[in-house]
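Only one protein chain is missing; all other protein chains are in place.
First chain written, first letter: the chains are A, B and C, and each begins at residue 1.
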């Protein structure tokens, strides 16, 4: 159990100083996600303008991994073209499913490469993905223009 | 597996030459019993007159043990005071639950002592008791004057 | 015989400690695998290792043993899925046995029929029809009867021919536009018949009915491929396929599982819970309330690995050889009548018979005194017995460890039976 591999400095830093928190207006898509095994929750909004994620705002309750992951998510996809955000989402999801064997691209995933160690802990992968599931869902809702604040959990 | 202990001559004889078979009139109580594990069945009638079992008549489908047991039952309780029949029923039931350790009274149980070996075979005890359960039930029905032909199985 | 029987039965037998057992002073000849199979040491060892090293509750904690237990349990699910060609492990629900798997389906209908907004494929009303066959195990008959009783739907059934085959003459009449679901046995546990699933499935699809199989007796002996079968659900059970008791499986199409209301409710199947209201997790969790049979899943996975290592084609070929050998041996016994197909085609080595006028209890008892374990009774298929005018049969059944020598012993012991009751 190499704790340092899991709780990398970068992760602890994002956990203690999360970036971009708070729910902001305007937004076209909102998603509420719950991790049923632990009760952690996130509400995440996307504001899409001209094919860009003009704002990603969120509020969450959760462990260090899920909070740090949401903060890193914000850094990675805020103010980024939607297509690029989707690519990062896929890359990150793949990394999380790699069981510790992933070799992430530091250029595209930046701080998120610190989560490589998390992928060895099956019970924590869900924590790391919670925010990303909310992003995926919120983008679908934004596209479908279903901005009603209903998530999977309600 | 001492077969001879189970299939005593007396039992095989009653099986091959059952006494008192057939359903007869008149009767005050009738019972239909089914062994749910094997589908064996018996319908048994009692005709009670002046506190005596003036007739016990029955029709059955079943294995050697259940058929021999019904035949022995007939011999034991036909034309016998109801109280005495009940005593024999209790004695026989006790013998069957004795797991081979019973020491039956040959004076009262007569041919039924041959069933001592059966009590070592838990899967066959139910076969040996099927007719006696029908007798018990039929007597209750006769007393309650419920002569309608309904047994536990319908 | 489609494949050559290349099972090394002696090597197989060495894996089953119980086969060394004696009954009295006679070596055991276990011919009751259709009731429950024996388990190789590989299965019991895997369970023991799990109990002694990784035992923990699953999915709910972050500690190492909980992660290992979760991995083992979900690994077993993936193994089952690949064994039956399911597109995703999430389509496999662990239950306690086949019976619960089938009840899970019938209660999906029952619950949908009283809940608002339920998927109309699962709502049953008077006028709707449910179809089974006359060769069902009670497990695939009584739950549908109860469902019909509680919803007012009508139960209908396909008959059985004198030779023990499904009677398809009135298939188009029995399965019709009022039919909402057809559930039938893949392989009969009393007759040994392997049913022609394609015709029934095609007709069910034609009328828009859901269609499923009770594969309890198929999965242990034949390759089962849910995609190829084209069905909506199948039920099967661990203890008949060299696995432990306490675990069964329902496979159903993902989309269907999504549309079905939950059955058992409680922990682990929820998304969120307040005192007032609960929302549910997606399948498979939605159908697995409470602590599942974790060690049993580990044992089941080992059993499937064992079968796969033998090769299901070889398992089937051996089964067919045993069927042929049994039919030949028993067919030559005077006064013996086989109930079920008398040729080994589309049949497993589960052979029911009556013998002279001797009651099956007595047949079984004498065989036991020779060390031969067979099943006697109605085999939880009373209507099938009734169809053939008997209340009970004697049934011999084989598995991968069965030898021709054991069948020879059965055949000659029948002569002893005859002697006792002549």
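What we mean here is this: a residue touches a chain if its C-beta (ideal position, glycine included) is under 8 Å from a C-beta of that chain, and two chains touch if they have at least 3 such contacts.
Predicted model only: the values in this text are computed from it and were never measured.
Q: Looking at B:37, B:59 or B:98, which residue reaches the missing chain?
A: Final answer for the missing-chain contact: B:37.
Q: Out of C:12, C:81 or C:380, which is the one that touches the chain we can't see?
A: Result: among the candidates, C:380 touches the missing chain.
Q: Out of C:64, C:82 or C:345, which is the one that touches the chain we can't see?
A: Answering carefully, the residue with contact to the hidden chain is C:64.
Q: For chain B, which residues touch the unseen chain?
A: Those residues of chain B that touch the unshown chain are 1, 34, 36-37, 39, 121-124, 152-154.
Q: So which bits of chain C touch the chain we can't see?
A: Residue positions of chain C that touch the missing chain: 17-18, 21, 23-24, 28, 30, 32, 35-36, 38-39, 44, 47-48, 51-53, 55-57, 60-66, 95-100, 102-103, 107, 111, 114-115, 134, 137-143, 145-146, 149-150, 155, 157, 237, 239, 244-248, 262, 264-270, 272-278, 289-296, 361, 364-365, 367-368, 372-377, 379-380, 382-383, 386.
Q: Even though one chain is hidden, which residues of chain A still touch it in the full complex?
A: 1-3, 6-7, 12, 15, 37-41, 61-65, 121, 124, 127
Please note the rule applied: only the chains that are shown with their structure count from here on.
Q: Can you work out the whole-Å distance between the CA centroids of chain B and chain C?
A: The computed centroid separation for chain B versus chain C comes out at 37 Å.
Q: Express in whole angstrom the distance between the two chain centres, defined as the mean CA positions of chain A and chain C.
A: Chain centroid spacing, chain A to chain C, equals 44 Å.
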